[in-house]
Structure formats: C-alpha cells, structure tokens
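In this view, the complex is presented without one of its protein chains, the others remaining in place.
A, B and C label the chains in the order they appear, each numbered from 1.
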C-alpha cells in the first residue's frame, strides 16, 4: 500500500472515531497517566480493534495485516499526532503476541491471540521481584506442576496495570535449588482467581499505576507455559527483545508532543528569554531529533552485529525524558509547585515525576551501562 | 606578630626584591610552566632564603620561624598577590622537610634541613612507576643494603623537575617477594651519580617537566633511609599528608590570578557577552570561592574524625582547575589555536593543557573517588 | 586572622542539641495537626529568637547559628513556620524595618507566640517591577489590594509583611491575616513539607502605622533580606542533601543484588562520592559565607558571596535528591521511601528566592560588566 494513502486512512479513521465520548482521551494515558479513564480506554481498544488497528503488524495468518515496517511507523506517527491515548493493550499486542507467534504452540496462538486482537483481553508482566530487580535472575517465585495445572507461589512487583488486566505472564523457578538463569519457566496466568492478590504501590505522585502481585498457590493449566519448563529465561528475554520495535517511534511522537508543550510553556511564562533555559530547550530538541535518527538507524539495522545504537537506546531515551521533565519544571518555575488542573501543566508535572521511573524500570541506568560496556564494548566482567 | 604588620613585611620585601633581574619571574613557573627560567628561579630561592622566607613555617629549633597557620596563609597570599614565581624548592620545603622533622633522626635533620633552608638543595619525588600508578603499592623498584650503602634498581616515573634537582626520595621494595604496602623502604638518594639516568618525558604541550628516572645499582649511604627498612609505606603516606597544609591557599592564590586572566580575556574578546560563557565564568568564580571556604574549613579542622572536606580537596581543586582551562580556551576562541607569546594567552593555554595532568597525578580522579567512598563513606571494597 | 570556619564550643553544642531534638520530632510523615505542637517545642528551645537583638527579646546570635539550625531542619524535612517567620519575616523587619515596627513585632515573633510571613514579588525576589500588590493612601491610613498567588504560609501566619506599590514608590506593610478583605486559601502543593497559601487582598484597610519600612532602607533592606534568606535556604538545602546521601548509603549497604551489597559496586561508590563532593563543597560554602555576611556591608558584594552558597547548595540538593531516587532503584520512586520527599523539596527550593541562574548572573555582572 502507498504510504501517503495509508497515512490518510489512519488519520481519517482517527478523525472520525477519536471524538464524542472518546474526545477526552486525547493525549491521555500512557506511563505516568495510566490512571486516566481506564474503562473508557478499554472501550477505545475495542474500537481500535474494530478498525483493524490492533495487531496490524502481526502476520496475516495470525489475524494481523502484516504491515511492513514503514507503515507501522506511519501508523504510530499518525496515531500520536492525532492525540491517540496511551494503549491499554500494548503489553499484549506488542510484547506477548510476538512472543506467542515466535515461540508459542499453535494451540496457544489460537487460544490467546484473538482476545488480544479483539481488544478484549489485557495483559501485564510479572518479572521483577522485591529481591530481583537489577539482578533479575535472582528470582525466587516458585512454580511446580500439580496434576493438570501449574501452581505459582511468591511475589512479583512493579507490575503496571495489573489491576486493569486479565492475564499476567510470569517467570518463576521450576527447578528447586536452581540459581540464576537456569531452571526458570515462563507461565501465562489468569489474574482473577483466589490465589492471586494485587496490591497497588503508591508512587511519588500519590498515584498507583504499579502493583505488587502475590501468588499463593495460584494455578494455570498446563497448556499455559511457553517453551519447555526450564527455558523460561530464554522466553523472557525474547519477549523483551520486542520492546525495540517500530513502537519506539510511536513513543517518540509522544515525546514530540511533550516537547511542544514545554516550548509553549516557555513562551507563555517568559522562560524563553532566559539564556540558560533557552539553551536547555535547544538541547532538548536536539536530543529528541537525535533519538529519532537513532531509532531509524536501529530499524535500518546496518550497523554490524554489535548494533551499538540498539544497546544504548533505552539509556538514551530514558535520560532524555528525565532531563525533559526537569527542564519542564524549571520552565514552570514556582507555578510548578502546585498540582494543576491545566492539561499542559499537569502533563509537564507528570513527565517530571514519572520520568524518574524511566531510568529505573526495564533495566536501570546502571544496568544499561553494564550491558553497553560488556556487550557493545566487550569489556571484561 | 600582628598579621597586618606581617603582611606589610612580606609585601614590602617582595616589592623590594622581585624586580630587576627577577622581574621576568613574576607569575612564572609552577606546574605547567616549570621550564621557565630554572636557573634564575634557583637564584630566587636563595634570595628567598636570605630573606628568611624558606622554611618559615618550620619550628624555630629546625631553623624556621615557627609561623602560626594564619601567618603562613598570609605569607602565601601576599606572595602570589605580588606575582611570586612558582617555587623550585617546594618539594623539599613543604613535603620532605616536615617528614624529616616528624620521622627523621636528629642526624638526618642536621644533614638535610640546612640545604633546603638555604635554597641550595633541591628535591624531587620518586613514587610512581610504569606499573605502579594508581596502584602505587605495586612498586617493583628494589633496594638492598650493600655494606655501608643501600642500592636501588628499577625505574621511577612522572618525577617533576628531576633534571633540576639534587636529591630524590624514593620508595622501593627491600623485602624480596613482599607485596603491596609491606616490605618497602624510604630512601634519600643523591641524583648526581653514575647509577642514575634521567630521561625527560615529553608532555602534550611538547615540553618536558616530568621525567623518568632509571636506577641501576645507584647507591646512597645507610644513614639515608627514613624510618626502618620495611616501614617505607608509612613514611611515604606521612609525607603525602603534608600536601594539604597551608600552601593549599597559596595554590589558590595562583588560581585567583588565573581566574582574573580569564575574566580579562573574556572582556577583551567579547566572550563576556556570550550567555553560556558568562554562566561558566560565574561558575568558575563560585567554585574558586568554594575552594577557599573548603580550605579554611579543612584548616579549622572541626569537622569530626572523617574530615570529608580534606578527603575531597584534591578532587575538587583539580577538577575545578581542569574546567577553568577548558573555559579559558573557549573564551579565547579560534585565537587559542595558535601558540602565543602573549603572557596572558600563554598562561591560559598552559592551564588548559597542563590541568589535564592535575586530575591524574597524585591520585587520579578515579582513585580519589575510591578513597572518598571507602574512607569518608565507609562503603565496602 | 581568626579562621572564620572554626566553630565555637557553643555553636557545636547548639548543632548537637538541634540534631538530637529534630531526629526525635521530625514531622514530615506525621499528620498536619501535629505541627502546632512541634512549633511550640521549637519556640521553647528559643530558636525563633536566634537572630533577634537581646533588647527585643532575642538571643542576638548570627547567621552561623541560624545556618546550623537550618541545616539540621533541612536534614529532617521539618514542616514548620520557621522559614517563613524567622528567615523571611524577621529578616525583613531587621534589615528594612523601622525601629517602631521592630519593637512592636520582633518580641512576639522571637517568642514564637505568633508567626508571620513575607510577600515580595512572586518567587520571593526583590524585583520592584514585578510587585503586583498596590497600597493607596486612604485618609490617615492605607487601603491595599492585589493577589499573591503563592505565599509560604501553612495557614497559621498571624500576619504578613507585604511589599506593595504606593502612589510614589514602594513600601513594606504589616497586614493582619484576619483583617477584613484578606482571603487566604491553602494550595495543593507537591512538596507537603512546605505548605503554601494564596493570599487575596481586596480593599484591605490598614491603619496609619501599618507601614513598617524605615525611611530610605526599603530597597537595600529587602535586597539584603533576599540575600540572607537565600543563604539560609542554602543551609537548609545542605542538610537535605546530607540526608539524601545518608539514606542512599544506608540503603545501598543493605540492599544485595548479584550476591553483594549494591554499595560495593564501584560505579555506585563513585556516584556516592560525587554526591559527597557536591554536598561538602556546598557545606563549606554555606559555613564560610555565613561567617562573613554579618560584616558585609555592600549589597552587591553580599549578593556575590551568597551566590556561592546558593548556587552550590541548590544544585547539590537537586543532584543528591535525584541520585537518591535513582540509587534506591524501584523503591526510590515510591511514596513510602523518603527520597521523593527530598526530591520535591529540592525542586521547590531551586525556584524560590532566585534560581541558580539568577545568582550566577549577579556574579557575572559584577565580574564582567562592572569591572
């Protein structure tokens, strides 16, 4: 399909649908704002599914449209340009589904993909534990087979949107006494069962979009493990590999929006005349353009086997975003002290506070630098 | 003695003596400029000695004037304010002499202090080796007693002014097979002997004020070791402890002079109107004032047993100085590309290049941060 | 030359007492209705009196003692009217106020019976052009109108000293919080340890004695007030930065990942060392500047000296708070752990009494433009 026509199709659909009851969702949701309108955003997911936009990147045989990379990019750009809300279904659509397609059985694919594709089943992620953060392989949550089912005992933490999800994928230790990356198993678990308790974790803003998830003999049927028992680490890492797909450019379009909000605020407050803030605003814009160039380079994939631009991408965007948050507050000045109902101010305050999590979750800055040093630069452990 | 009167005495003496043949020495010499007029600066040391200014801080029984701390500070401030040249004798006067006074025998004191006090014997330092830089305890230079003398075999490196010195103090391994801080001995060696060869090390400016010193069975008589054989590490560290004395404020007065040269250059070049450079100039001035407050706090000594302000002082001043050098070049702009005969430009270029050594010698930045973390913050190794 | 950085026995004792008291009574995590009780204890200790002259019921100490107290209060994130009433209002009265006003207000402020706040241009800077409140002659007295959208006041201030525009210049006025026409509403602030109110003044009638500035002292006095308050804010920030480092050390020494305490990783060690360097540099600056300000007459020279403390402490606190959040990992981002409290207060403090950029520019002006 011609890209221009495709962009027109996306933009046209969004212009028709993202209004009326959904109008209030524009530029809402996403990390730092997940508590905004969760029910309505689930309805929006079903609307998206009806439009054929959920799983559009999946192969056609799995219910997708098999969109090539450049159209995926075009879709994300148009979506964010139109103010499309943060996606409730993205963990299922962009992380679990590609993993199922690559590593799941045909039966698992038939069982789970349609619910995701329809915008009706929502997923969350059970990786980190209180004692296994940066050291993810230190997982102590246990699992074992018990007749027709697998059971899980332990605790996961930092689970975004668990309270709004139907399923969780979990990595747990199936070989008693095993250590590190060995002896782990990757399970798909329904959340609505007596053996699972979800507790919100209050974050520094006072909101709670992360959760602790407690498993007390919770069960799932034996067909719900991906890969073989003991292969969980490999599956878990394959899933994380899908994080650097075309949706990174969608994330960047959110950043473009935030950047514009900062620029508008600077013009409004007079911060635009402060030499230091001018320079920081220019640096933020420069950094954002560089993120885009870097993402395109990553997607072009012609930088050899080491692919430094991929290994550094999470570090680069999270620190850029954190700096933007600090800049935003400095642009607001003392007015930033007060919780605001103004959409622009609220957004900037969210960026300031929530971006502090960006450099921590999904591999802290420190872990990212270790990874770069060891994998990209081959420095000794 | 009244401080005001003392300052007048110092200033008056300098006004009388630092002229005529010595006029060209004003603001010359010191790290980065040690190749300037070495012979004349030695004559200046003798002049200083005649004026009673060499060893003025030493106790009177060792030929000093027993100046209290506040008058030492006053001396250094007046000296640099008058443009007093970098001191050729400072390693003997401020490092070796206090060590001899604290740990040397009466005989050693009688033998070495007068030559230093008279501005006639010059000393240099033999600590680092090619394989023992940050890891100073990895010393492999050997020494052994051979009848009435001790002999030394090995290589020292980064020895400032060795080619202009008469004596070197050396730390070498006296216990064969010992490792680390054990089995080392601290020796005083005459440089002018067949077993010693001095090779200049060309630094990035093209000049050579550091040297490599090769010992091939070089000898010194048995009375020339400080402390007992095997106690060398303790002596070496005691000597380094004298580096944070009142002379730090003298060093700061050199920095005050350099800061003023930067400010003058910024006004002359128009860099003063560049918002970024303005801010950096202000930051440099702020950092310099903070160094002074920190040094006074360090000398007041009432911050408990950990003394964080002492442990961080070397890291703080060396990084401040390095930043000043970068700022100076940015103020000069493209004119900084060309080697200049203009005193002010030359000084700024020296600061730029030579300050790169500041964060390396006498404990690199990295070693300084380790020391801070382990000693001041009690973080585990 | 006496080394000004040498603390006396009395100063060290004051510091120790404050540290012990505040460790016990820290209220950042306690309900707001505890605040009044803490304030009574602080008043009993005499802290509101430190900088007030003896003849007005004060202890007649100097900026060094005040800074030592502020540092300890900053370390414990104390929520109290101290900053507004002592550091702002008292300082303004001491340096811009007339003798009559000083005699009228300082004794009760020194005793801590009542508290006050200060209203200048937004952000508490001395910028006449930005003053939004107007005060017109009205009979013998005055009538005042205007808005101060953000005032450092937890709602308990009995009065504000308000810099207002008059028909022929500016004046500093005493306004009682319960005067008719004064409307005060609490703001929903991020930093819960530093409450703010909006003050709206609608035709507030003031008696003839409400104008408190001494003739000819207003501009210099308020400029000096801002400098001295910025120095004390810097002291508070040093205490906060120290708390950030301490809690980060405690957490990383305890937290085990990859089979060893996080504090044993060299990158973490260097980061903590860098925190210490910035913190202790700022502390040296605050101590050194505090020891000199009481004899610094020239306003511009005072501002340059204060800039050293203000810039370094504000930046150090932001840096240390940010690092505390980061080095706590996941929990650093939660409500339950303390890094977030410092993170918010560090941001708060960076925007009031002039940003670091504003203070740097004061230094640049002195060095580059007036040379």
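Note that in this section contacts are C-beta pairs under 8 Å (C-beta built on N, C-alpha and C of every residue); 3 or more make two chains touch, one makes a residue touch a chain.
Computed from a prediction, not measured in an experiment: that's the story for all the values here.
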Ask   = Among A:309, A:337 or A:358, which residue is in touch with the absent chain?
value = A:309
Ask   = Given the contact definition stated above, which residue among A:10, A:74, A:188 or A:218 touches the chain not shown here?
value = A:74
Key: Contacts of subunit A with the absent chain, listed as residue ranges   = 3, 69-70, 73-74, 263, 266-267, 272, 278-279, 281-283, 285-286, 289-290, 292-294, 296-297, 299-300, 302, 308-309, 312, 315-316, 366, 368-370, 372-374, 376-381
Inquiry  = On subunit B, where is the contact patch with the chain that was removed from view?
reply    = 128, 131, 133-135, 138, 157-158, 201-204, 206, 274-277, 329-330, 333-339, 349, 352-353, 356-357, 359-361, 364-366, 369
Request  = Against the chain that's been left off, what residues of subunit C make contact? List them.
outcome  = 265-267, 269-270
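In the analysis below, only the chains that are shown with their structure count from here on.
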Request  = Taking all protein C-alpha atoms shown, work out their mean, then name the chain whose own C-alpha mean is nearest to it.
outcome  = C
Rounded Å distance between subunit B and subunit C, as computed from the means of their C-alpha atoms = 41
Query = Roughly how many whole angstrom separate the Cα centroids of subunit A and subunit B?
reply = 55
Sites on subunit A at which at least two other chains make contact = 275-276
Query = Multi-chain contacts in subunit C: which residues touch at least two other chains?
reply = 268, 357
